Each structure stands twice: as C-alpha cells, then as structure tokens.
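Shown here: the complex without one of its protein chains, the others still in place.
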Amino acid sequence: MPGNIFGKNFQLMSFGESHGKAVGVVVDGVKSGLKIDGLKIDEKDIQAELDRRRPGQSKVSTPRKEADQVEIVSGIFEGKTTGTPICLIVWNKGMESKDYGPIKDLFRPGQADYTFLKKFGIRDYRGGGRASGRETIARVAAGAIAKKMLEKKGVKIVGYTIQVGNILAEEFNENEIEKNPVRCPDKKAAKKMEKTILDARADGNSIGGIVEIIAKGVPVGLGEPAFGKLDAELAKALVSIGAVKGVEFGSGFAAAELSGKENNDEMQSVNGKIKFKSNNAGGVLGGISTGQNLIMRIAVKPTSSISQPQQTVDVKGKNKTVVTEGRHDPCICPRIVPVAEAMVALVLADALMVQNARE
Amino acid sequence: MPGNIFGKNFQLMSFGESHGKAVGVVVDGVKSGLKIDGLKIDEKDIQAELDRRRPGQSKVSTPRKEADQVEIVSGIFEGKTTGTPICLIVWNKGMESKDYGPIKDLFRPGQADYTFLKKFGIRDYRGGGRASGRETIARVAAGAIAKKMLEKKGVKIVGYTIQVGNILAEEFNENEIEKNPVRCPDKKAAKKMEKTILDARADGNSIGGIVEIIAKGVPVGLGEPAFGKLDAELAKALVSIGAVKGVEFGSGFAAAELSGKENNDEMQSVNGKIKFKSNNAGGVLGGISTGQNLIMRIAVKPTSSISQPQQTVDVKGKNKTVVTEGRHDPCICPRIVPVAEAMVALVLADALMVQNARE
Amino acid sequence: MPGNIFGKNFQLMSFGESHGKAVGVVVDGVKSGLKIDGLKIDEKDIQAELDRRRPGQSKVSTPRKEADQVEIVSGIFEGKTTGTPICLIVWNKGMESKDYGPIKDLFRPGQADYTFLKKFGIRDYRGGGRASGRETIARVAAGAIAKKMLEKKGVKIVGYTIQVGNILAEEFNENEIEKNPVRCPDKKAAKKMEKTILDARADGNSIGGIVEIIAKGVPVGLGEPAFGKLDAELAKALVSIGAVKGVEFGSGFAAAELSGKENNDEMQSVNGKIKFKSNNAGGVLGGISTGQNLIMRIAVKPTSSISQPQQTVDVKGKNKTVVTEGRHDPCICPRIVPVAEAMVALVLADALMVQNARE
Partner (left out) sequence: MPGNIFGKNFQLMSFGESHGKAVGVVVDGVKSGLKIDGLKIDEKDIQAELDRRRPGQSKVSTPRKEADQVEIVSGIFEGKTTGTPICLIVWNKGMESKDYGPIKDLFRPGQADYTFLKKFGIRDYRGGGRASGRETIARVAAGAIAKKMLEKKGVKIVGYTIQVGNILAEEFNENEIEKNPVRCPDKKAAKKMEKTILDARADGNSIGGIVEIIAKGVPVGLGEPAFGKLDAELAKALVSIGAVKGVEFGSGFAAAELSGKENNDEMQSVNGKIKFKSNNAGGVLGGISTGQNLIMRIAVKPTSSISQPQQTVDVKGKNKTVVTEGRHDPCICPRIVPVAEAMVALVLADALMVQNARE
C-alpha cells in the first residue's frame, strides 16, 4: 500500500513533483453543499492558506518567488461542494531545472536523494522531485477544506513557532502570531528568533526549532482506540511532514521527570460542569479527546540545504564535496506552521466523520 | 473506521477487555510455512515475549500475578503457519471485579474513564476494560510473530529504559538490559532508577521515564512517502501505546538547537561502501530507511493509578476524592519495553511487505 | 493486503479452520449500548442465525451434526455492546480428521485444494481447512449483529431459493420460506426441488440452484460512487461466498434482451410521493439505493463433493480417482440462504455508517 493517500472518511491523495508540471491533490468525503452559515469553499479560501505556506513571504524565508495559484478542477458546482472528489492543482512555474543540474548525481546530506534512489531505483533529481517541500502544497490545499468543515463545528486550529535555536517564546499573544515573520506569539522573542535565522543564513548555515499547534473547540469523544487513538493519528500526520523529527502531546517528554501526582489532571465540578484543573494530557485520554484544547509540539530539524561545503558521495560511490547553491529557508519553522495546522485539520475532520458514522 | 486493526499487509485485529473473558488478537498476512532455517513460530516464542510484558516480574513492577498463557486457536497446522489468520488468545484469570467496585462511578484522573464514557455512552468499568494495559497483550503476541519474520531478514529490535525521573542512563551495555528489573543498559543507573521507582511507590506515587528502541539490520528503502513515511508509521504505532506522550527520531527535539551543518549526516565512501558519518536522522531520510540503525525514543508518563488521594468527579458530576487501591506499576517503563519493541516489529514487517509488493 | 477483513466502518475479521480448534470472528464498529427499543444482541440472536446455517437441519442437507454453539468472548458488558470489538467463537467439536485422511494428498475437483497448496505452499487438508464452508460461520455470526443494527433502521433482509436444477419457484409466499427444507417461497416447487435434491444424493451426485435476496426498507442514498457503488459492494460480498458463481441485480442478465424503453423504471408522483413504476434496476441507480427493495440473485454451483468417482491428480502429479465419502449437502442453496442474507446485512450496515459519517 503506497503512501500517497491520507485519511479514511475525509480522504485525500496527493501527487506531483517539485519541478514537474504541477503539484496537486484530490480530496474526497467532503460534505456536499458546503456553503452554509456564511461558510463556503472557494479558491480564495484555499489560496489564503497556500499564501501562508508559499516561499518569499518575508526576509527570513527563501527569496524564491512562487505564486502557487490554485486551480479547482472538479467537485465544485455553482460555488458549492457536490460531495464528489475535489481536485486541486497548483501548476509549477519558473522552475528552471538548470538550478539543480550540478547536484544531479550527488546525494545531498540530510536529503532523501539517497533513499529515493535506493528505494525506487530511479530519482527525479530536479529540486528533490517528490521529496521536495513543494509536496506540502497538497496538504495545505486539502487542509483548507478540512478547516472549513471544522469551522462549522466550532473547531479552530492555531500553530506557531515557540523555539528557534536556543531562543524560546515566553509569552503567548495569539494576535501577534501572523504579524511577525517567524510566526511567534511572543513579540520580543520573535525579534531574537529573526536575528538567529538571519545569522544562520549569513553563515551559510541553517537552524532548527519547535512549532506548537493547539486545536480549540474539539468535542469530547474523538479518536479510535486501540490503534486509531487521536494522538496516534496526529503523531503520524505530523511526523509525515518532511523535517519533523519528533512530536509530543501535553507534558510530553517533560513527563519523564514528573510523578503521577504532578502529571495527572485532576477533575472538579464547577457550577455543574466537569472541568479539568490542568491539561498535562494535552487534551487526550486513552486516545480520545477530552474536550480540552489539544496541545502538541513538533521538533523541526534545521534545513538540510546549506551553502557551507559538506562531505558526501555521488551515485557512483565517489567521495565529493557538495555546496547547495539554491535559495533556501534557513529555518523552516515559519513555513511549516500552516502545513502542521493543515495536518491537524485533516486528522480532526476524519475523526469527526468516524465518530459520526456511529450514529 | 474503528481503530482495532493495525497494518496493511501484515495485519492484526485486537480484542478483549481487562476483566472480560480474554484478551486476544487475530494476525493475518503472515508468510506460510514459517519454520525455515531453524525459525519456527510456536507458543513458546509468543509466550517468551508475553512473559517479558506480564506483571509481577520483579520488585519494581506490580506484585499482581498474571500467568498470561497464550492459546493458538487457528492458522498453525503441524507446527507451521499456513498463511491463514492466526488467532491468539490469553484467557483472563483471577480477575475479581470486586477490586474495582469502589471506583465504578468515578473518573480516575489520567485514565480513560471519562473519555470512554463520553465517546461510547457506556463503560466497562472493570479494571479499565478495553483501555487497560492488558490490551497490550495483543500487541506483544502479534509482535512475537512479526519478530520471527524479521529475524529471517536479519532485523533485530532492542528496547530499553534510558531515563526514570531525573536518572539518565549514561552507558550502553546491551547485555545488561534484561538483567536488571528496569531494563536499563547501564548497570549503575539501573540501581538508581530502581530506587527512584521504589521511593515513588513508598510515597503512594509514580514516576515517568523514557524508553529508547533501536532496530538493527533494517534494509535501505522501507517506508512510503508522502504520508506512509516509515517514521510516520512508527510514530503512530508508538503513540498508540497507552501512557506514551511523545516520540522522537535520531536527534529529535534536540535538533531544535542544532544548525544544519551540525545535524546533517555527511556521507563518505569507505572501501567502496557508502557510509554515513553520523546518525542524527535516526535511520530515516525522507521517510525511507537509510540502512543505518533506526533510533527512536518515547516519553512515558508516570502511571496514573496512584494511592495518594486525588480530586475528581463521579458520573453524576459530584466532586469526589479518589484513592486507587490496586497494585500498580509505579513506573511503566520496564514493562512498556516489550510492547514498544512489538509495535516497531509490526511496522517493519508491514513495511517490508509493502516494498516486496513492488517486485 | 490479505483478505480476512471485511467492511470499513462496520468491520470484521474472520479466522479458523474446518477441523482446527475453532471458527470465529471479531466484529468492530458496532454501535454501543445496543439494547434500545427491545432490541438487544445476545448469544440467542446470534445462535438463531447460526442454527439456520448449520448442517443436519433437514433431510435435504448433510446428516452431519454440528452443534455450532457460539461463545461471546469480548465486547459485550452487562448485556450491552460497549463499542469495542466483539469476538465470537464457535469451537469445533466431533471433527475426526480421520474422515479426511484418504484424500490428504489428492486435489478434489471443484475444491480449493490445488489453489491453496499452490498459493501458500502448504495446505491444511483436514476438511478443506480454511476453504471449508465452516468459514461461513463467521459471516453468519457477524451478520446477526448487523441485522440487529439494521432492524433498528427498519431494514429487513430475506433470502430464499428460487431455483434448484431445472425447477423454478413460480409463486412468492414469504411465510412459506422457512417452512420447507429448501427455503423456497413456493410450496409446490419446494416439493419438486426436494425430490430433485434427494435424487441427486441417491445418484452420488449434487445439483446447483439460484438464491434470491431482497432487502426491504433500505433508505434512499446508500452506496458510494464510483467504485464503492452499493451493487458493487454487494457483488463482492456475495461472490466471496464459496460456491457462488454469479450475481445479478434487478433485471440482471435478462436486460441483455431488453430495450431501454422496457428496462427503464419510469417514475410518477402519486399523492405527492415519488414512485417508480417498476424495479428493473433492483433498487440501485448509479450505485446508490433508490429506496425501492434491493433485489439480487446468486448462482450457486452444485456441491463439488460427490461420491461418484472423478478423475484427478495427487500432490505428486500422479493420475488418481477420487471418491468423496463424507456426508455432504447435495444442494447448498438452503444453507447458503442465511449466509447470503448475512453478507447483504454486513454491506448495508457498513453503507449506512459511511453515509452517516457525512453528517
């Protein structure tokens, strides 16, 4: 079973390569007639999310300009979803493959060059081919539709950068997030993160970070024990994003040093309503949503493409030095935010449908 | 799509409750005639893994005695697998539901009591029912078969405890792991971990920890981009284990503070063989195995069941105090080791088959 | 992806061999708390369906006595479904493998002996092993639960024999079906069919037939174009029953000789209600249920096991003559009726859940 399909009820299949004709996605299981209560899906909605993902947004991201204009090919009729598959395509433009010629035969460290060639026996070396970050266009486009579905149910997903190198966000101001180029909810920390990123670029290097995602308004009861636990599905979804090296929920790895008394979220009844006194669980107990905010964090590795020389080998097994000339994001956190939000949206839309199916 | 099936080619479905008649699993997709080169699957193999999981193994685990004897119900004929579904059952014994009577109407903090009731409208309150740790018997039993398949391919999976509370393993001696009750590869640290765990129990409390799993001999080329990345599937598999609050691969969350130059694994040709100079990737690039060791770590929360009083509510929404009387593991790490190994084995067996399918 | 799982939301996995320890099934996705409006699932309900399937019911079926007592292993608590997997087991009894010894190395014509050995390289020769008709116990047991779910929605499924050899049912009296041993809705034809079957047995031979299944009360709107059409899923479900060699819906193969004017079901409004003037479609248009009765027919081949000598080969490729001594049904139609009903119920329960998921 190849890996380009995601989801069971809210379902998508992605396709396309970085420097091929296009990147796209087919989305199925979308509720028909989606245009109720002021909510409608149109190219603008999907475009808005794609614009948050595309390169060239700010001085901390790659100066490459990619318009990334979405085209709706099917599934929408007279402005409404029809319940049939929605095909969305972003045609690649200005992708001169000559940029990538010199590294055609090299295995770039930290990239999937070596593993794709070993797995498939052939490799589309133009800009990483299918392994390129451009593949996430499909996720963001499909996620835009999932977000619309969730919006109707009162679910809202927010992602933001909480760490770049050794700079940590210390304050949380949701309104600040989209105002600074690193998408950090702490204005002061954002400034320092920006400097860290620009220093890395000046150095021909890159830097890692951590992105946090919260989902608000998630109803209690989503997630399918034993193997389809909500956090298990979210873990898969988030780790499937290139550059993500870890994921944690609630207290996460910090729980290793906590006692049960400290980590358990005690419950109480307040004015007849059941409340949790804390949220170390991150909104999931036994793989099922508790009704609290879902809280998760992903570890984002430093961008592999750096201009400092690195030791490697070529396809013939000869030792070589590689210098990646292209224009790359020195820190991928700001641009991974909308992708991570999209993946969380896709998991939640699917989980809602699985639970609906029981009625 | 409910969540009790795992895997696509190597496939299993688990069933059973903690205090019901039995816990069991049906395993399908297993190669027929599995008895080649001295390898055969019999109840002893499966039993050996179950014995590593069962309670009452040592003074750091619960003193509950559960024999956990496996019965092979189908799929094995004249000592060999036939390619048909293998049903394995462990009948529950000595499960007096009276132990759990007092907490029948309470939502125990950190447990799935509240979420199961909200999701399903009904709850098997006897010992956690389906949400009990006994559900992992199914994983370990199926994993024992997966390990047999992998053994034939030269793949070996080893799990061990590397942190309990604030005690960290500092040495790695694989032979030490199964010799101490915490399954720690560092003999000295193991002693300290043991004390930390016994102190927590004496205190009516519990303690968290971190388990690391490595898989050796994994061939290059396993894993299915984009959504079926090997690390994505492993993340799902591991987070689906109760008590796991996070997972990371290779440098993991530490990558947040690293630069690309530091984190990239450079490559070199040594005597005509391609080698990586480091393994920050944890054995996966672009979601495909590199041929290096797979390295992953899971965050294990402190056991929720503690005997210190905790604030909670009952099913009628009244404030209550709960004291969990039962005999529980104060630290689940030692017993989660074989479960985590099993989940990794199940993912790898499946990934191997998906790759085989391409031939 | 091996083939022992059926369904996506209402999901089951079957296991077990004819002469192994047991035949069983795990059913998942079943609504929790199923005991509403006088409907409850208990062993009696499942047993009642199994009793319709088991051998030895009448003089036209095999004189073998199999009690086929179901045991509920999991998923039911205090008499109600809990939403967790329901494991049902029928332990095999009185299965002396000596009965099958003589044919151990022979490929019986019309049986799966040859293909199982070629596919898996090993074969459980005891009574057909996994390929035995006993495998349908799992279908009937799971179908009994599906029928309960459907009963709540007002859906009723009825199967019956309409042809045995060249004897055709000419009348339809639903009350007659379970009163005669061939399960034929035409009392007179039933008598003739009975004679045809007994004649075949006396002759050491067997005879084929046709079973029709209707589903009443199916709501409009079930089925998933393009590939998950309701009739496509039903076709798969029914052809997956051993001995079924064809399936047709509504006018079926007779449509080959009809014109569009004859075959189209015209519509009209009667007292404000939309009605179809005929049902050549068999209750499905474009793969979606119309709200009319679903009507389908299956071709049932004559039982392969006959006592007349037949030419065959053994596992070493030597020419042999085989005589199947056992006690077999000379016509499988009467006993396939509850199996076919179960498969239709499983498809409809699943289709209902898929449609629910959209809400």
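A few notes on this one:
As written, the chains take the letters A, B and C, and residue 1 is the first residue of each chain.
Definition applied: contacts are C-beta pairs under 8 Å (C-beta built on N, C-alpha and C of every residue); 3 or more make two chains touch, one makes a residue touch a chain.
None of these values were measured; they are calculated from a predicted model.
The chain we do not see here touches A, B, C in the full complex. Screening C:Lys93, C:Lys188 or C:Lys277 for touch with the missing chain picks out C:Lys277. Residues 1-2, 4-5, 8-9, 11, 13-17, 20-24, 26, 28-29, 32-33, 73-75, 77, 80-87, 89, 119-124, 126, 129-130 of chain A touch the missing chain (whole complex, contact as defined above). On the side of chain B, touch with the chain left out of the figure occurs at residues 1, 8-9, 29, 31-32, 83-84, 225, 353-354, 356-359. Residue positions on chain C in contact with the hidden chain: 1-6, 8-9, 14, 107, 109-112, 114-116, 118-119, 130-131, 135, 138, 163-166, 200, 203, 205-210, 220-229, 231-240, 242, 245-269, 272-274, 277, 280-282, 284-291, 299-306, 308, 310-313, 317-319, 354-355, 357, in rising order.
One rule holds for everything that comes next: only the chains that are shown with their structure count from here on.
With centres taken as mean Cα positions, chain B sits 27 Å from chain A.
In chain A, the residues that touch at least two other chains are 1, 8-9, 225, 354, 357.
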